[in-house]
Structures are given as C-alpha cells and as structure tokens.
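A protein chain is absent from this complex, but the other protein chains hold their places.
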Amino acid sequence: MKSSLAERAILYALVAIILMVFVFPYGFLVSTSIKPPVDALAIPPTLLPQRISFDNYTIIGDFPVVQRSFGNSTIIALLSTVISIGLAIPAAYAIARFATWAGKLFLIAALVTRLIPPVSVGIPLFAIMRSLGLIDTHLGVALAHSTISVPLAIWLLASFMESIPRALEEAARVDGCSRFGALFRIIIPVAAGGIAVTAIFVFLASWNEFLFSLLLSSTGVKTAPIAIAEFKSQYGIQWGTMTSLSVLYSFPVIIFSLLMQKRILAGMTMGAVKG
Amino acid sequence: MIENRFSRHVQKLAYIVLAALLLGVLSLSSVSAQDGTDVLIWSLGYSGDYNEALVERFNEAHDDVNIVYEDVLTGTFTENNQKVRIALENEAGPHVLGGVDVGANLQALVSTGQVKDLTEYYRASGLIDRIPPNLLSQVTVEGRIYAIPQNMESVGIFYNKDAFAELELEVPGTFEEYVGVLEAVKEAGYYGYTMGLAGGWPSALMASMFMYSSAGSEYIDVLSGIQPWPDCDNCLDGLNAFYGMVANGYANPEPLGIDYDQSLDLFYQGINVMVLNGPWFIDASASAEPDFEIGFFYLPPVNPNTDIMTLGGIGGSLIVAEYADVDAAFKVVEWLTSEEVAVQALRDVSQLPAFTIDVPEDIAPLTYQIASETAANVDKIGFWPVTYLPPKVFGDMNQIVQGMIGGMLTPEELLDEMQETHSAYLAEN
Partner (left out) sequence: MAQMLSAPRKRIAGPRFRIDLMPYLFILPAVVIYVIFNLGPVLASFFLSFFKWDLLSPTTEFAGFDHYDFILNDDRFWNALGHNFIFLGLAVVIPVSLGLFLAVFIYEIRRGRVFFRAALFLPAIFSGVVIAYVWKWIYHPFAGVLNPTLELVGLGAFTQSWLGNPKIALYSTFIAYTWASFGYSMVIFLAGLQDISTDIFDAARVDGANFRQKLFHITIPCLYDVFTFVITLRIFTAMGVFGVIYILTGGGPFYASDVIDIYVFRMIGNFEMGWATAAATVNTVIVVCLSTGFIKWREWRSWTS
C-alpha cells in the first residue's frame, strides 16, 4: 500500500476508536467478573477492578445445577452438530452435483420457515417431541436445534462442494467407485475444511439457542443460557456471578473464533459470495 | 497438504466427539429405582436446596410413597405458566404441581379438567377446618376445592433502619404519615420509594398494589371484568397516590430505565431507603451485604377504609387429574401443609406457610416479625392481581402504566385505556 503515512495514521486511529467502542462491552463484562462480588454493584461504577478477586468464579462451585448445565450444553451442541452435518453432507452433495429442483425447493422452503417467530412454533413442536418421548432429553433439544441449522449447513456445504472440480470425482468413478464411494472417499476428505467450518457454525448456533431449549427441557437437560438466565430469579441478584458465568459461557465461542477465523472467513466466502 | 493435515485434525475431533457422546449416554442411564409409588413434583415455589432437603426427609419417613422432585423455575411468571400448561396438555407433566400461583390461574386449569377435585379428600382428612376461609376461597372454583395452599407471603416495605434513625423517623401508621416520611427523606437528600419499572411485569404489579390498597375488593371486580375500570373512583385514588411517588420526587429518578432487580441495588447502596418486597427479600438482601440494618412495615393503605391490608402471594399444590395416583399424591401434599413442614419452612426460607402456626421464636428477628404479622393478619391479605388478569391484558396493563409514569397518559386516561384493552379481550374470549 502506498497511501501516505498521515492517511494511514488517521485510518488506524479511527478504527482504534471503533474497536474500543465495540470491544468495550465485553471488556466491561470481564472486568466486572474479576471484581469482588460487592464491588460489582458499585454506584457509580468503576471501569477497572479496584481489587482483584476470583470469588465470582469460585462461587460457581456451590451451584451444581449450573455446572451440570454446561455439560448439557456441550452434549446437546455436539449431538446437534453430528445430526446436522450427517444430514447436510448427502443433501448438499445432491444439490451441488445434481442440481435437482427438489433440493433447491427444499432449501428455499427451509430458509423461509425459519422466518416464522419461534415462539409460535414452540407449542406444536412440544407436542411432536412429546409424542416421540423426546421431552427433556439431550436428543430432543439437539433435534430442535438441528432443524434451525440444517438449512444453513446444507447451503454452506453445497457451496463448498461446488468448488471441488468434478474431474476428481469422475476419475474416482472411472476407477470403479460408486457414488457413495465417491462421496466418502473424495468429496468428504477434500471438503473437510468446509465441513469443519460448518460444524463450528452449527455448534455455536446450538450453544447459543435459548427458546427451544427452554421449552423442551425441564430439569434433566437444562442448558447453560437458561441456567444463566434463571440464576437471577433463583438465587437473588448476584450480578457478579452472572458476569463470571457469562465469561465462562463465551469461552468456547472465543476459542473457536480465534482458532478458526481463517476457516470461518473461507466459509463465509463460499456461502455468501458464491452461494 | 494443508487440507490433508486439516482433515486429520477433523478426524481427531470426531473421535473426541464420539467419546463425549458415549460418556453422555452412560451418565444418562444411571437413574435409581426405589420401592413404592413415585410422585413427581414440579416446584414453582421455594428455592431448590430447601425443597431437596424436605423431599429427603419425606422419603426417609415414608416407605409407601416416594417423592421425585424437580425444580422447574424458568424465570418469569408467563414463561413458567406457559411451560407447565404445555406439559400438562401433553401429559408430560408432573403428578403434583407445587407452588403454583392459584386464583384465576387455577380456574383456567380447572376449566380444562387438568387438575383433580380434592373436596372429598379435604373433608376426610379434616384439612378443611384448618385452613382460613380467605385462603380456601383462593383454591375453590365453583364450590369445589382444587388445590392445597402450601405457602403464602405478604409484601410490605423494607426500610433502611440506620437512615430512619439518623433522620429520627417513626414507622408510619397511615398513608398520610407515610407521605410525611417520604417528604422528610427527600429533604434529607435520599430517595424514598424504590422503583424499577422496566420489563414485562413490575409496572402493572406496583400500580395494582396501590389500586388494591385503595379500592380493596372492588378492585377484584374490576380485574374480573365485572366493573368497568373508569367507574372505580377508589382505583383512581390509588393510581394518583402511585403517580405521586414519581411526580413528587419521592421515588428514585428514571424508574422506566431500570428493571426491578436493578432498582434493588439502589436500596442496597443506601441511595433509596425503602423498597416494596416480599419475605424472600430477607435472603436476597443478605447476599448483597448492605452495611445497614433492615426493618419492615406494611405499606399503610391509601384508603383507610379498605378491607384488605396488603397484597400477598399464595402458592398452592395441585394434583394433576389425568395420570396421578391421587391417594399417594394427596399424602404428599397434605404432609406439605403440616406444622412440622411449616415451621421448618420458616426457619429455612423465611416464607410464611398458609395458615396460623406458632411462629418459633428462635428464628431471625426480621423473619419472626414478618411471619407473626402475616399470621395475625391472614384474613386481611389480598392476592396478586396477576392471577386475575389474563396474561395478555396484564402485559398490556404493564405497558399502559409505563405510559402514565412516562407522562404520556394521565391516571384517568390510563383507566380508559385499560377499559378498552380489557373489554376488547373479553369480547373475543
């Protein structure tokens, strides 16, 4: 880049301000979580902790329900990832390679039904889950989450698969591979990067979902967002503990986004620009 | 090359996923079986730890019935209610529903035939003679009894004792005296009445508190759709008193900018000196470690001639009609009303059980004060309006009250607006 030094300095300063504004809320959350619990309520507030204390974190040990909810969230998000990816791979392959009208129609229908407010779908969904005996099970909640993420997963994967040269597959087919064989031996390994990105999206969608988790679980499989939201009403207001829970809860999200950001970007490229 | 290395990572990830899933499945399959009939309780009332201890004691003392306890608090009243009703409709609910806000909520459940008529059990067990009539009326629908009152709480003003001592204030006995206290507090640079009205419920509830304490049972007629809102002059008096908290600068500023929980911090910080709350506040406030002592008095009624003293909540236990073993379930809910449980409840969770008991003197002074005052005035306690208004109308009322607090509606216009919303609802349903 040959832009002048002054121009670049202004640009950096501007973005630094924007960055400060946008990182600020999260920074405030982290800073509150390492204050002593009583300081969390101080009026007026202090931006940085005057005293450092991890009481807000150690106190979580007293709440087994909250601890269990993190386990539930993990199991449900993993299950939902396996189900969504398992359903999306063959469907995306069919849409990318055979361009069937049924596939396209299904994809459009699935994206449109996502526009309906989930609150009005909740009641019939509960009835269906109940008749299948899936209320308050990991599988039930995971399936509900999968219905949210499968259309997006198919869409992302299809764009990844479209970018794989057909020649690769045809070579395999000439060598006597069936279509299943080609899918498993050629497409899946080559699209592994895309599959991983999609899996992360699906995982995070399930990890963050609130409404269906609330409706479909009672005590057995309560997820972390619900436990955090309930925390307030159940144990009085403990803003400090709310912040430490929120920080812990955001941890996987941050890790994934830092580790995988190049991949996520690639996924976006495929999905958005070519899809 | 990178792609290949990446796919190996994915493989590794897949193994980890499978292992985690396996562990999850194994941990699910460890449910223990016990002898006797299982009674599944969903509790919407007391805090979880306390209930678990209670259930353990019951299970040790009884061989024939075994309680399985689940805590299903989900936050707001509407969410709780919604979830319970979905579950009952789908027969995926519990056998006993504990800590339900009864009243009109009970009527809705009764009208769909989902809860068991307990009148005969009441008679046979003698429970009918032990429960005060105004509580009994809360669990009665068209002459039949459907629920067992289990716990009850009444709300009042918690105040900063140190600030009162510093300003040499007395606990007020009438509403005029109360306004005098607010005036003195304001002079001294504090805020009196704590208000956090953001969100879906506090505005409607607080306004109701004042209308109730002015109109008494007339207000119930209004809520039930029998009397039009604008015709209730006493309601208007109550609303004016409520609006006066804001208009006269007795409450903290920006009541619409903070929710109820956030407003409590103003009390803990010593900025506001009085807060309207229920007995559960004793525990909640302890965890905030305020550096002053807390006292309690009932908010004096706006209209001294009203027939109720304060608002209260009543938690009842219902037995689900369709699939519960009623004999076993009744044994459980009857035990929940016993003096033994009631006294223990007072010691552990500072809430008053439904009927007069001898309040143990060894409990904390504030708990003792609230418990004995509530026990002495059990027949003068009115119940939360939330149980009388349909949730949609309650939600609209909440918005409309915010309109008055924000200066967009006068109290008279509020009543007109309520009438319009309420009657439109009643016409359709």
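Chains here go by letter, A and B, matching the order in which they are written, and residues are numbered from 1 within each.
We adopt the following convention: contacts are C-beta pairs under 8 Å (C-beta built on N, C-alpha and C of every residue); 3 or more make two chains touch, one makes a residue touch a chain.
Computed from a prediction, not measured in an experiment: that's the story for all the values here.
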Out of A:Ile34, A:Ala94 or A:Leu156, which touches the unshown chain?
A:Ala94
Touch rule applied to chain B and the missing chain gives residues 78, 81-82, 85, 89, 108, 111-112, 114, 197-200, 203, 252-259, 262, 265-266, 271, 390-392, 394-396, 398-400, 402-403, 405-406, 408-409, 428-429
What residue numbers in chain A mark contact with the hidden partner chain?
1-3, 7-8, 11-12, 14-15, 18-19, 22-23, 25-26, 28-29, 32, 41-45, 47, 83, 86-88, 90-91, 93-95, 97-98, 100, 102-103, 106, 109-110, 112-117, 119-125, 128-129, 143-144, 146-147, 150-151, 154, 178-181, 204, 207-208, 210, 225, 228-229, 239, 242, 246, 249-250, 253-254, 256-258, 261, 264-266, 268-269, 272-273
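Basically, only the chains that are shown with their structure count from here on.
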Residue ranges of chain A in contact with chain B within the complex
38, 41-43, 65, 71, 74-75, 78-79, 81-82, 122-123, 126-127, 130-131, 135-136, 138, 189-190, 192-193, 195-196, 214-215, 218-219, 226, 229-230, 232-239
Name, in rising order, each residue of chain B that touches chain A in their complex.
3-4, 6-7, 9-10, 13, 17, 20-21, 24, 28, 42, 47-48, 70-76, 79, 83, 86-87, 89-92, 261, 264-266, 268-269, 271, 283-285, 287-289
